[in-house]
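Of the protein chains in this complex, all but one are displayed in their positions.
The chains carry the letters A, B and C, assigned in the order they are written, with residues numbered from 1 in each.
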Amino acid sequence: MDYFTEVKDVVTYEGPDSKNPLAYKWFNKDQVVAGKTMGETLRYAVAYWHTYKGSGADMFGVGTYDRPWDKGSSPLEIAAMTLDANFEFCQKLGVDYYCFHDRDIAPEGDTFAESCKNLDHVVALAEKKQNETGIKLLWGTACLFVHPRYACGAGTSSNLGVFATASSQIKHAMDATAQLGGENYVFWGGREGYDTLLNTNLKQELDSFASFLQMAVDYKKKIGFTGQFLIEPKPCEPTKHQYDHDSATVISFLREYDLIDHFKLNIEANHATLAGHTFEHELAIASNAGLLGSVDANRGDVMLGWDTDQFPTNLYDAVYAMMIIQKQGGLGSGGLNFDAKVRRASTDTVDLFHAHIGAMDTFARGLLIAQQIIDDGALDAEIADRYSSWDSELGKSILAGTCSFDELDAQVLSSGEPELRSGRQEYLENIVNTYI
Amino acid sequence: MDYFTEVKDVVTYEGPDSKNPLAYKWFNKDQVVAGKTMGETLRYAVAYWHTYKGSGADMFGVGTYDRPWDKGSSPLEIAAMTLDANFEFCQKLGVDYYCFHDRDIAPEGDTFAESCKNLDHVVALAEKKQNETGIKLLWGTACLFVHPRYACGAGTSSNLGVFATASSQIKHAMDATAQLGGENYVFWGGREGYDTLLNTNLKQELDSFASFLQMAVDYKKKIGFTGQFLIEPKPCEPTKHQYDHDSATVISFLREYDLIDHFKLNIEANHATLAGHTFEHELAIASNAGLLGSVDANRGDVMLGWDTDQFPTNLYDAVYAMMIIQKQGGLGSGGLNFDAKVRRASTDTVDLFHAHIGAMDTFARGLLIAQQIIDDGALDAEIADRYSSWDSELGKSILAGTCSFDELDAQVLSSGEPELRSGRQEYLENIVNTYI
Amino acid sequence: MDYFTEVKDVVTYEGPDSKNPLAYKWFNKDQVVAGKTMGETLRYAVAYWHTYKGSGADMFGVGTYDRPWDKGSSPLEIAAMTLDANFEFCQKLGVDYYCFHDRDIAPEGDTFAESCKNLDHVVALAEKKQNETGIKLLWGTACLFVHPRYACGAGTSSNLGVFATASSQIKHAMDATAQLGGENYVFWGGREGYDTLLNTNLKQELDSFASFLQMAVDYKKKIGFTGQFLIEPKPCEPTKHQYDHDSATVISFLREYDLIDHFKLNIEANHATLAGHTFEHELAIASNAGLLGSVDANRGDVMLGWDTDQFPTNLYDAVYAMMIIQKQGGLGSGGLNFDAKVRRASTDTVDLFHAHIGAMDTFARGLLIAQQIIDDGALDAEIADRYSSWDSELGKSILAGTCSFDELDAQVLSSGEPELRSGRQEYLENIVNTYI
Partner (left out) sequence: MDYFTEVKDVVTYEGPDSKNPLAYKWFNKDQVVAGKTMGETLRYAVAYWHTYKGSGADMFGVGTYDRPWDKGSSPLEIAAMTLDANFEFCQKLGVDYYCFHDRDIAPEGDTFAESCKNLDHVVALAEKKQNETGIKLLWGTACLFVHPRYACGAGTSSNLGVFATASSQIKHAMDATAQLGGENYVFWGGREGYDTLLNTNLKQELDSFASFLQMAVDYKKKIGFTGQFLIEPKPCEPTKHQYDHDSATVISFLREYDLIDHFKLNIEANHATLAGHTFEHELAIASNAGLLGSVDANRGDVMLGWDTDQFPTNLYDAVYAMMIIQKQGGLGSGGLNFDAKVRRASTDTVDLFHAHIGAMDTFARGLLIAQQIIDDGALDAEIADRYSSWDSELGKSILAGTCSFDELDAQVLSSGEPELRSGRQEYLENIVNTYI
């Protein structure tokens, strides 16, 4: 344990008045909120790809980080060192979970078969580390977007050989996730979309994607993997259009292909805003459908049009998110994965601590505020009152499908204009601010 | 017939070399393309609200147009004069269809009941004019967004009285559409959405909206109306979020509430771009689902974030649209409605002619180009070739659901990397340009 | 005084723990912060157009508000009643300032001359009310965008007659502002831009706009008006492109036409975001140029592409704004004008109180937080340290213009790579959150 020398032992809770940048001000793991400890509710996870494999490269520049765990003499040695760094970091932060893509933890080999072997090798090491530390796998996934073969998609590829290779890769990634006791398995198909309709057979691609997911469902059953399947919507980038555009689109697809019982959604804040939605909107749509399974807790820059994957520090976002999560009774097997990267100029390893501590405090504080708002019932009472006319017999009959236009027409023509009431948006926004 | 004195008789086809701004250069109604006349394929419609009722007002200014048909002494007289203007304009343009909202053709009365009576009165006049001129109704709809009662939605209102009034209004609008032989009935719920989640019960609103549409389906059956029901997606404006966000979202909703057999989509170009999609994308998604029913042929300004509803003059948009439409065998009972308004500074009535002529020529030319591309098969052959590996036995078994990850894994590990081929986007874009 | 019966006397400060929605939790007018009372620093103003003249109309619907001050029997009587409402509202809120357009306070007449007369009439009434109440005019302006004559601009009109009329109108508005002791005069040229370059002579329009502003400067001198001239940038809406696009563009224009000594900027939050900038960015650019004169304190919806003009309730925005304002020593003669409107569904007059109270509390709290951050110097010390290499002799010589590429080249080739340090963005964001 010596990759992160700036933190000797573990980051501890010191409370809101602390000026120590390497302490928690709000995240108090054992503090009970709404019957559960913060640790139980806020199932934080570290994202392997950004935190350890991120280099600081962007489209206009090479990597800027100089990580000690990268200084091995072979890809597999680097993989082992990186694994050590992960468990050290999670332990020092007091975070119980991590998430990975197959190619994050194990290097690509010269052939696909060798890549599979590399994965097996590293998974065995990870299993050992998990047992030693108690750190667990929130979810695993297959990286089906970096390799050139996936340039035009994996499960939606026009090329059957690519589709088959993706299927094989996902099988191995599911095996790895199962072996490591992963509590979920995520599908983010960054290239499952199109770049131009001029060369695209839309129907074929959607059909083959459904077959792809159905085979995953079948394979899950076969191997007895009990984790939750999650689909992560994103509208675009790297493709022009990704089929898993947003919550509504994914839900539509799952319904059409009769896959809806097997998947939930993993909502990412930055993907929501890229789709022109608020984070809150996407969470609400997913939750309303009973499909909010997990969260990629990051933040985008709404003035920029790409996935900036910043650490979440906005308190409003955290409050709105936690209200939805707490109202649906938590995230179940899901959690809050920090799919976020420190800025390219944040070159010190201690920046990784600042980033995670800030994010964890933001959501911990968001939880406290959200729960208080819920407990006080201020917003809920307002909503109940606003819709109270629907509690009438007539309202019930409409929703039950036993009313008709004729019936309503007769009633309307015999009565006057309905009385209107204010929507009170400003009042409600003020209410929220009194809790912050 | 004397509202549009700048055109004496009718606008005629003079061919591409004509310099006459009041003649068609490409729209040649009787010219046969792919077995149908242009008139049969390009079922153009004039939008009553923009063309006659538009005043040139915007959020920062009052009306700028001075229309002769507005100079009546009472609302009903103005309605009758406007009706005359409509039929004169359609006849002079050689357009066979118009579209309306109930409140476009007939004025709001002091009470809801009086509004209904006004509608009955004007519909009788319209019926007479239709019979005299042969001009037909492409679709009718109810305006459920202008009146203050609909500030928080109609079919999704938190207020049962508002919901009931909207139901009654839609009943009357369906009656009117049926009476006038409307070939479709459109639902655009501009305020069926939310402004803030702080005061919104999402589930209640979606449920009541489904009940609303189901009652419409029931009523359609009851009165024997045979037109097609159409839903028009739009992501926002006037609301922050409209439930009918885009094609995928509407399709999801229709599936969830088992309404999908009763509705098709009316795709508007400007609504597509507001949702972050190309016009072509929305058409392709709808068509792929077998649900592309009609088109609101306009154009937005992609640098601006609101519905500019400009007349469509971009040839590329028209070519891509007509490729999709022709490949699905036309729009059936639907058509191309110019849901577009002349700019606020385009204050002359002759500007209405320029606007429609330009739009009609653009789509006529788009049809000619699209059909030529289809007939030559250049793009289709490329696509067929690109996906040809899926024609194999393995490809078929995957799509038939009789393959498994294990099977594919075994095959992949025993064979090498799949051979990749270029996506050829630049080549294909050049192909399209050779047709323009 | 009986338009706003929901507030009997005045809204008072009750502190952060108050649950009274009609009390201030943070705005404590006499509380001293950084040597000035909150009242002196936070020169709040009520926007006449939104608060009293706003009807709730939008592009898809008519007005929804039913205001008692609108129930007069003539336009001039309504104007007088509205004036009373204004002074009652400001007094009850404890706000010292209001802002208006000429056509807000006085109605358009049948002719331009009559409009001028109406203005004179109402200004006399307003002067009396100001004297009675002590409420003052933060700024006045001319409405050069509602009347049809301004459809293609005022100071940039292609039509000389329109330009002349705008000149005359602005003269009268300046007279009115001077008569009422207005502390500033604002230019927002909503239609000073273009809708299409196809009909636009860009050079002519920019030249005539400069002449327009120069004549205003001359006239100001002539009448001895001592208020500050302010230009309010906005990128678009209602025009496709407004010449006063953003701070940088306005500054460029003022420099080019040698007007820069006569104008400062009035920065609006929602206009900033429409231009693709943060509110903070626009404030920083203006302040850095020594030109930040006043603020239109509202907020947009960054997911929507039009001017939503919502009341500012986001604490982060307020903190960042107040840091810039406090660092430049306040806004001088400027202030914080709530150019914001309650939502269309917020139909009660009490909603106007909620909206203003929430906004005033947000900026008061923003002031407290910002000043604490400044006083603690945490961010400033970090910045000073980051740039400290520039304090060297070499740094000074570069900035003084006495260094050359040759000199630097020689030095670089003889020394090694510069040592880099982290940008520490995550750390700094956490610092801000510890103050909120």
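Keep in mind that, in the parts below, contacts are C-beta pairs under 8 Å (C-beta built on N, C-alpha and C of every residue); 3 or more make two chains touch, one makes a residue touch a chain.
Only a predicted model underlies this, so the values are computations on that prediction, with no experimental measurement involved.
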Legend entry - Chain not shown: contacting residue from C:T165, C:Q310 or C:S333: C:T165
Inset, instruction - Using the touch definition up top, pick the residue from C:G35, C:G224, C:G329 or C:G401 that touches the left-out chain. - result: C:G401
Inset, instruction - Among B:A381, B:A410 or B:I436, choose the residue that contacts the chain missing from this document, as touch is defined above. - result: B:I436
Legend entry - Absent-chain contact - pick from B:Q179, B:T313 or B:S397: B:T313
Legend entry - Chain not shown: contacting residue from B:E77, B:D258 or B:D348: B:D348
Legend entry - Touch list for chain B against the chain that is not drawn: 16, 19, 21, 25, 64, 273, 276-278, 302-303, 311, 313-316, 342-343, 345-348, 351, 354-355, 357-358, 361-362, 420-427, 429-434, 436
Legend entry - Sites on chain A contacted by the missing partner chain, in the whole complex: 56, 58-64, 145-148, 150-152, 190-191, 195-196, 236-238, 240, 274, 301, 303-307, 343-345, 347
Legend entry - Residues from chain C at the interface with the omitted partner, ascending: 111-113, 116, 148-149, 151-152, 158-165, 167-168, 170-172, 195-204, 206-208, 211, 214-216, 218-219, 222, 235, 241, 245, 248-249, 251-253, 255-256, 275-277, 280-281, 284-285, 288, 320, 379, 382-383, 386-387, 389-390, 392, 394-395, 398-399, 401, 403-406, 408-409, 411-413, 415-421, 423-425, 428-429, 432
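Methods note: only the chains that are shown with their structure count from here on.
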Legend entry - Most widely separated chain from chain B, with each centre as the mean of CA atoms: C
Inset, instruction - Indicate the whole-number Å distance between the mean C-alpha point of chain A and the mean C-alpha point of chain B. - result: 36
Inset, instruction - Starting from the mean Cα coordinates of chain A and chain C, work out the distance between those two points in Å. - result: 39
Inset, instruction - Could you list which residues of chain C touch at least two other chains? - result: 64, 303, 343, 345, 347
